[in-house]
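What follows is a structure written as structure tokens; I'll ask about it next.
Omission of a single protein chain aside, the complex is shown with its protein chains in their original locations.
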Amino acid sequence: MADTDLNDAAPSRVTRLAKQAGGTVFTLLITFIGLLAVTFFISRVVPTDPVMSILGERATQAQIDETRTALGLDRPMWEQFGIYVWDALHGDLGTSIRTKEPVIDEIARYFPATLELSTIATIIGMLIGVPAGILAATKPGSLFDQIVRLVGLMGYSMPVFWLGLMGLLIFYGQLGWVGGPGRLDAAYDMMMQFEVEPYTGMILVDTLLNGRWDIFQNALSHIILPAALLGYLSMAYISRMTRSFMMNELGQEYITTARVKGMPEGRVIWVHALKNVMVPLITVVALSYSFLLEGAVLTETIFAWPGLGRYITDALLVADMPAVLGGTIVVGAVYIGINMFSDLLYRLVDPRAK
Amino acid sequence: MTLLSVRNLRVTFDTETGPVEAVRGVSFDLGRERLGIVGESGSGKTMTGRSMLRLIRPPGRIEADAMTFDGTDLMAATETQMRALRGPRMAMVMQDPKYSLNPVMKVGAQLMEGLHQRDRVGRTEAYAKAVAALNAVQIRDPERVMEAYPHELSGGMGQRVMIAMMLIPNPDLLIADEPTSALDVTVQAEVLSILDGLVRDRGMGLIFISHDLRLVARFCDRVLVMYKGRVVEEVAARDLLNARHPYTQGLLNCLPRIGGNRGPLPGLDRTAEWAR
Partner (left out) sequence: MTLTEWLRDPNPTSRLQSRMAQSYLSWLRMKRNKLAMIGLLITVALVLMAIFAPMLAPYDPITQNLQERLQPPLTSGHWLGTDDFGRDIWTRILYGSRITLYIVLLVILTAPVFGLLVGTVAGYFGGWVDQVLMRITDIFLAFPKLILALALVAVLGPGMVNAVLAIAITSWPPYARVARAETLTVRNSDYIAAVKLQGAGPMRVIWGHVMPMCLPSVIIRVTLDMAGVILTAAGLGFLGLGVQPPVPEWGLMISAGRKFLFEQWWVATMPGLAIFIVSLGFNLLGDGLRDVLDPRSAGR
């Protein structure tokens, strides 16, 4: 019976996947500890003394000693590192010098704004980039292909902060089509704080869950410009990669087979080739998603966007190292997480993955 | 009765260093018979086969004084007309099932695709037809194979799936382009005999493309020998061993023979005039 065969096959594939997932998690854990080693190293060579920056200039020797012990600075280096890793794995990234709050709590507050922005940007980049890359690949050398190539290279060459300023100048300053910097107008900001239950921290999601259509619209008018600009950068990358993958697939013999079967060209490209392109595209989209987290650093300063990038740059300007490094660790961890996720998805989508 | 008629076929590739002619004036007629096309790699035999289906992609282009299939002018046909021919009327089996089957689609989906898309056949009927086709190529547990991905099949199985897929709509002409070259020697004979039986039963025309002279001689009625894009000799298969053209003789001589002497095999002494 076919069914029994199938049932035999399915669990074995799942267990195999689970085993690989275990291996992946292990390597990623090592990478994460390596990442911590780098930030630890950076934090210990900082010229500013953490004790002084906490207590200020006029601390007594006793206070200094007490704080040193409390911070564990009197112990040997390797032990300090052990504690550092242990704490980080438990979500303790230290205390912000500027606000005296735990860094992890602050990041938890700032992160949803970045997540919201880069998710919408990735969706925009994907929705435009994938079809553009595919169409370009089907007519290599055509005018459309040249345009996609040039527009893509322009995206690669654009300083993201300048692009943001130009976007503000034109679409906000001159045309008035979009909301200005910030996530909401001031009036709506108050409403958001007092009238909306923050389930996720992402305004677009929370307002919908609360049924506040008016705030949703205002938030949309604010997010659309930065998301579109970041989406353009993501589109540049995704369209280029899609084109090159597609070119590769269209040269394969199974494409000829589909044509021999009399399948229309549309089906050959959008079903046969696309199914194969999807596999490497998963990695590309994941990568572009992590690039956007980074692009957000500069974009957020331009758009006064209270996200992780803004948090890090603000902390930088006042040399709040625990906050800077905590932010770095979180972004690094998200990188690693996205990597792992795309790796697993890849194995699920590609039947050949061993 | 002539099924396919080709006059002065040329296939040209426009490359950076100027045009390269892969096929230079090939002519032949084909009834419901088996025609072998033999030649070394690069002799233009594959391009000849693909031209019949008009599957040469840019920068390659096809020219011919005439190319007709069962009354249809292939050179003048629109792409839609060609699509209606491909599949139900003409089909092709390619060299290596590892590459010619879509790696991320289940075998069943690939088998039934034509029935769904072209003939608008319902699910159950398409499934039954696909299973029947797999049975016809002597696959023992067709239901399991339907659910498998191509990489889970052996080469011989894959090629049988490929043959089944191409024969489902019962085409009038099958082009087999080195259908067994990528397979293990032990499986080759099996696949060939399946192909042979099906083509014979259904009375199709067959173009069998191969570099293996003896195989072609055993399998076909007539043989075209190609060299550098031209047909240098056309002989009946049973007369092949008495072929006159020095290139054909040269090809025959490079094959080892059981019981023959064990000295080095002769190479081919090419003469420029063969290619004219």
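Per-chain residue numbering starts at 1, and chain names A and B are given in the order in which the chains are listed.
The rule is simple: a contact is a pair of C-beta atoms (placed from the backbone, for glycine too) under 8 Å apart; a residue touches a chain by one contact, two chains touch by 3 or more.
It should be emphasised that the depicted structure is a prediction, and the values quoted were computed from it without experimental measurement.
Taking the complete complex into account, A:G327 is the one of A:P112, A:G129 or A:G327 that touches the chain left out. Only one residue in the set A:I30, A:A70, A:L89 or A:L348 touches the chain that does not appear here, and it is A:I30.
Within the entire complex, the positions of chain A that touch the omitted partner chain are 30-32, 34-35, 37-39, 42, 45-47, 140-141, 146, 149-150, 153-154, 156-162, 165-166, 168-169, 173, 244, 247, 290, 293-294, 297-298, 301, 312-313, 316-317, 319, 321, 324-325, 327-328, 331-332, 335-336, 339.
Here, only the chains that are shown with their structure count from here on.
Rounded to whole angstrom units, the spacing between the C-alpha centres of chain A and chain B is 50. Put simply, chain A touches chain B in their complex at residues 1-2, 5-6, 252-254, 256-265, 267, 272, 275-276, 278-279, 349-352.
Within the complex formed with chain A, the residues of chain B that make contact are 50, 53, 55, 79, 83-88, 91-92, 94-96, 99-105, 113-114, 117-118, 141, 143-144, 146-147, 149, 151, 162, 165-166.
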